[in-house]
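Excluded from the complex is one protein chain; the other protein chains are retained at their positions.
Letters A, B, C and D mark the chains in the order given here, with residues in each chain numbered from 1 onward.
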Amino acid sequence: MVSILQYINGEIKRLTLKELSQCVHSAEGMLWVDMENPLEAEEETLLVSVFDFHPLAIEDAQRGSDEEGHLPKVEDYGEYLFIIFNPVEVTAGTGTDELRGGFEIRTTQLSGFLSKRVLVTHHYSPLRSVTNAQQLLAKNPKALARGPDFLFHVIIDELVDNYTPILDHLDTLMDDMEREVFHEPTQETMVRILQMRRNITTLRRVAFYQREMLNRLSRGEFSLITRDEMLYYRNVYDHLVRMTDLTDSYRETVGGLLDAYLSVTSNKLSQVMKVLTIISTIFLPLSVITGYFGMNFAHLPGLESPVGVVLTTLSRLIVAGGMLWVFRRNKWL
Amino acid sequence: MVSILQYINGEIKRLTLKELSQCVHSAEGMLWVDMENPLEAEEETLLVSVFDFHPLAIEDAQRGSDEEGHLPKVEDYGEYLFIIFNPVEVTAGTGTDELRGGFEIRTTQLSGFLSKRVLVTHHYSPLRSVTNAQQLLAKNPKALARGPDFLFHVIIDELVDNYTPILDHLDTLMDDMEREVFHEPTQETMVRILQMRRNITTLRRVAFYQREMLNRLSRGEFSLITRDEMLYYRNVYDHLVRMTDLTDSYRETVGGLLDAYLSVTSNKLSQVMKVLTIISTIFLPLSVITGYFGMNFAHLPGLESPVGVVLTTLSRLIVAGGMLWVFRRNKWL
Amino acid sequence: MVSILQYINGEIKRLTLKELSQCVHSAEGMLWVDMENPLEAEEETLLVSVFDFHPLAIEDAQRGSDEEGHLPKVEDYGEYLFIIFNPVEVTAGTGTDELRGGFEIRTTQLSGFLSKRVLVTHHYSPLRSVTNAQQLLAKNPKALARGPDFLFHVIIDELVDNYTPILDHLDTLMDDMEREVFHEPTQETMVRILQMRRNITTLRRVAFYQREMLNRLSRGEFSLITRDEMLYYRNVYDHLVRMTDLTDSYRETVGGLLDAYLSVTSNKLSQVMKVLTIISTIFLPLSVITGYFGMNFAHLPGLESPVGVVLTTLSRLIVAGGMLWVFRRNKWL
Amino acid sequence: MVSILQYINGEIKRLTLKELSQCVHSAEGMLWVDMENPLEAEEETLLVSVFDFHPLAIEDAQRGSDEEGHLPKVEDYGEYLFIIFNPVEVTAGTGTDELRGGFEIRTTQLSGFLSKRVLVTHHYSPLRSVTNAQQLLAKNPKALARGPDFLFHVIIDELVDNYTPILDHLDTLMDDMEREVFHEPTQETMVRILQMRRNITTLRRVAFYQREMLNRLSRGEFSLITRDEMLYYRNVYDHLVRMTDLTDSYRETVGGLLDAYLSVTSNKLSQVMKVLTIISTIFLPLSVITGYFGMNFAHLPGLESPVGVVLTTLSRLIVAGGMLWVFRRNKWL
Partner (left out) sequence: MVSILQYINGEIKRLTLKELSQCVHSAEGMLWVDMENPLEAEEETLLVSVFDFHPLAIEDAQRGSDEEGHLPKVEDYGEYLFIIFNPVEVTAGTGTDELRGGFEIRTTQLSGFLSKRVLVTHHYSPLRSVTNAQQLLAKNPKALARGPDFLFHVIIDELVDNYTPILDHLDTLMDDMEREVFHEPTQETMVRILQMRRNITTLRRVAFYQREMLNRLSRGEFSLITRDEMLYYRNVYDHLVRMTDLTDSYRETVGGLLDAYLSVTSNKLSQVMKVLTIISTIFLPLSVITGYFGMNFAHLPGLESPVGVVLTTLSRLIVAGGMLWVFRRNKWL
């Protein structure tokens, strides 16, 4: 699906493909071409015929259909900048799972071609931030008048803002996990901790590469980004610094959770073993006393007297009680 | 709450908002505007109308109402520097908890706008160092005469000095924990160690970012900081180097505590198990001897003689004693 | 085996060694000399006599016969660039082994001498990407017209593309391993995890050195690489960035697998021990009850009555059942 | 205690404070003022009145009375360099403790003000290297003629040389610990290992900061250090490189000791448990055989024959011996 918007004379006009090819070489107005999950023919027409982008850039853009997309980067082709950004998507697990961490973070790809008057965005999965930018233009056409660099900043700024709820969710999940680790750890817990670590690593990597890219965009390395817009890109950069910082601290927390899990489970098991062994240890001496009077000696003292039974029974209670008392005093129970 | 102080003709005058708007464009005197937990209207009037700061800087300042605030940074807007600093607050836990590590380190935000003649400080929670700076001015008006950069240095210098008692407290807590780890470790101990690690990480991060920022402020990168003041900023920088250094070594100590905890608890449990197993191991052979004479053989030797009982009883004592002696000699007990 | 291809007047001609020595000093056409597992005499003739390359470069190229070859590097000898690249080979294990990770990643060596008009490639093991480049030239002779730098890029681009199936295979293997770790871990599993870690380290190292090399090739450091080709080398660089990134995350995953393996196996064993100990713990008290009535006291109550047997049997069932119930309630079973 | 030495006309003269203030502004001779644990009044007079050093530098020098002193640094105040150095002191533990690692490494502070003609050293604890420098001057007055930078180098060179015996001592201690770990590890051992790690970390940090500082002093960054002296500072730098290198490798060794300790203790305990369990496992079957013939069946075969006793006793010995033999063959014992 291709949507073409032109800003001219203070208004937004929706163009067809044909109109586009006519006006693309006139030096008037600003253009935004968004290609969402485009057909190959559309890609051929627009990227190759109409705009004549470099084959390597087009190839990189088409990597977006791969599982993870291309890593974020920015490349200066003279007439235009080619920028790859990695939006983040959460694939929610099902049912109760979702509540506890059974969700996966996936990256997709947004490619942008940014020239003086034209912005081409290219992506395979629908992106809310693109839709929002379109709505913004509908309300306020002048947003496009500030140039494609401003518009592109609007889109990626929102993409980065989308990380916040994900990070908050991760934070909540880790709090849940911590409680779980210290109260009812199962092997499931460990699977989830490892999965969480993987998710955080993914987030961190994406944030890291995008931070580096925005650093370059915001420090005046590219003449296509105007001085005024650089400040806005710096702003996005600041957000990404915060993200990487947070993911770093999450990473540490999740490492602590793993340590805690290993310690708590091994401790729990050992406690159970200890109690069981204490029970055994209490009954064994009783067994020996019992066995003593089961011996077939002709002259075992006390066998004949009725007090004997009572005394041995008592002695067994005393031995058992005494052991319990000693164990308790040593805080073994 | 907004407080506006003007230094003019060797005196400090407290201005109203109206007076401020009149004198802000005259080139006389120094101004310090402190906004503590300001109303939105006040922010609108002062930051936007009176001083006309950049919208992005204002937005960043308003992040101070978020949970953790914006990361420390300094930005040069030409006419003024925009600086974010993260004061550190300790949220004490309750009761006995506080004595043992149940406290959390939180960061807040202080934003400063620093121009040739004006310092605007903006923060949501009350800061002792700001109050102290106001008292300093009351006593010694000339402190403002040295310019907003000197005044701002006074404020952040004290913020950094506030870290010292926190670090000392952490040090004491870790000593307590060490004793606890080696003498009465519980699962609580582990929770506290992990929490301590988190606290130290927070401190370290804040100190690190602020150190980097002060490095930039003190090496002459910004023309708004005069050469003379640079030395003072360098001083604050030195303190922060010390802080990060200390937090690094605390981090290592706390890591050692975790290792020690895991080793000590597992060791303790194993010792208990060993003693219990030794008890079992001593009683089992006794059981076998007892059982031997419980067999119903017609011709078991010794059954008829009264010495038999005494001899088997003795043999049991000897076996038990012998085992104990062997175990002791091998240092198993 | 030496194959010599010349591009002249829009056609590809296959030359003999003699023809080569005649045309090498005429300034016409492009040349590609591929030496696959060459005889020493051929190396002598071509590298020393015909092209007169530096002895150190030749020596480095001949390192390719060593087990692991020389590390990737690029050296500027003025007239020509000397480039070493490390293709990666998978030595598949045998039988069932191969399905589970019993395969090893080995590096070989491809050396390239790159001058304005000549490309000499030198390698000991056959390389598919070289064969493919020859087929490409057969179909499209003009590919050589773009110069040796383009042709060399074609070869290494495919070498790098060959990493992708290996990485995918590693990914599948690690998924298998994860399943194995959590469902039927054996000591074999650990051997495999450690082997996998070694494989990943090898891959990572190779990718890392090649990335650095391509970074240098693609940023205009060498005048022999034309500006237009630099973009293509940048493309290969991008792929290698992705590779190192992936190997880094694999490394982390494999580290997680090791942690998981250690935890799961120790946990599994402890569970078995717990169940066994529970069985012992249930039977010991029964033993004591039984022994009680085995004592030879003359007046043990209940011995005479037939109900006695039933009652003690019942009491034993109740004790055993009660213990089981308590253990279950505490989630020990 | 303040000692003031002046080198003039080839001789060393000891000055009083009064004489100092008179000669300080004449451009003749070299001066060395050493302040060991000075009174506040002396500091006031000398640092402020006589030499007029910057308040921040004085403040930093006075930090030397704190527990750990200021971190090493060098600052250029134009007329003079301000240098902080951290001598290392060993606080020996008492009695047997000292032999085994119960000692702590503490840092103190030496501050130096270094101008063209004057060296002021300021420290709170007595330093042997200062005393030695004074004795050197007594013997060879010309040492001061080479300028304060040479003299200061003499002092810090010896401070750094003092590290060597400490490092050697640590080395011996670690050898002792290794023997202890593998032969009689106790919980004490772990405490000592952790303490050793802390000591090494302290040393490493100090050496690291001083190395960085000497790097700056020796590479011509400061015009007050003459080209000829730079070589000598480079020499001290080299020693510090060696120190940091050694501490790094000690750090690794001590980490290995910790791993070894954990493994050895857990192994030791498990061995004991194994032997104990083997004893139990041997006696239980005997118990069952005994019990068999304790059953009250009317027709238990063999009960009547005298051979029965012998046979069952034999069978018990065979069972016990057989089990022992199997356990040994499997190397369980």
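Methods note: contacts are C-beta pairs under 8 Å (C-beta built on N, C-alpha and C of every residue); 3 or more make two chains touch, one makes a residue touch a chain.
Just so we're clear, the structure is a prediction, and the values are computed from it rather than from any experiment.
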Quick check: which displayed chains does the absent chain contact? C, D
Which residue of D:Val191, D:Leu224 or D:Met273 touches the chain not shown here: D:Met273
Which residue, C:Leu39, C:Ala138 or C:Leu303, contacts the hidden chain when the whole complex is considered? C:Leu303
With respect to the chain omitted from the figure, which of D:Val90, D:Ile166, D:Val191 or D:Val241 is a touching residue? D:Val241
Positions on chain D contacted by the hidden chain, ascending: 182, 231-232, 234-235, 238, 241-242, 245, 249, 252-253, 256, 259-260, 263-264, 266-267, 270-271, 273-274, 277-278, 280-281, 284-285, 287-288, 291-292, 294-301, 330, 332
Residues of chain C touching the missing chain are 54, 56, 59-60, 70-71, 73, 75, 187, 190-191, 194, 197-198, 201-202, 205, 258, 261-262, 265-266, 269, 272-273, 276-277, 279-280, 283-284, 286-287, 290-291, 293-296, 300, 302-306, 308-309, 312
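Rule of thumb we're sticking to: only the chains that are shown with their structure count from here on.
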Shortest path length from chain A to chain D (each step joins two touching chains): 2
List the groups of chains still linked by touching once chain A is ignored. B, D | C
Chain B and chain A are one sequence twice: same or different residues at the contact, by the over-half rule? different
Just send me the rotation angle from a CA overlay of chain B on chain C, rounded to the nearest 5 degrees. 145
Name the chain whose C-alpha centroid is farthest from the C-alpha centroid of chain A. D
Need the CA-centroid distance for the pair chain C / chain D, whole Å please. 42
Multi-chain contact residues (two or more partners), chain C: 294
Which of line, ring, star, complete or other matches the graph of chains that touch? line
Using the contact rule from the top, write out all pairs of chains that touch. A-B, A-C, B-D
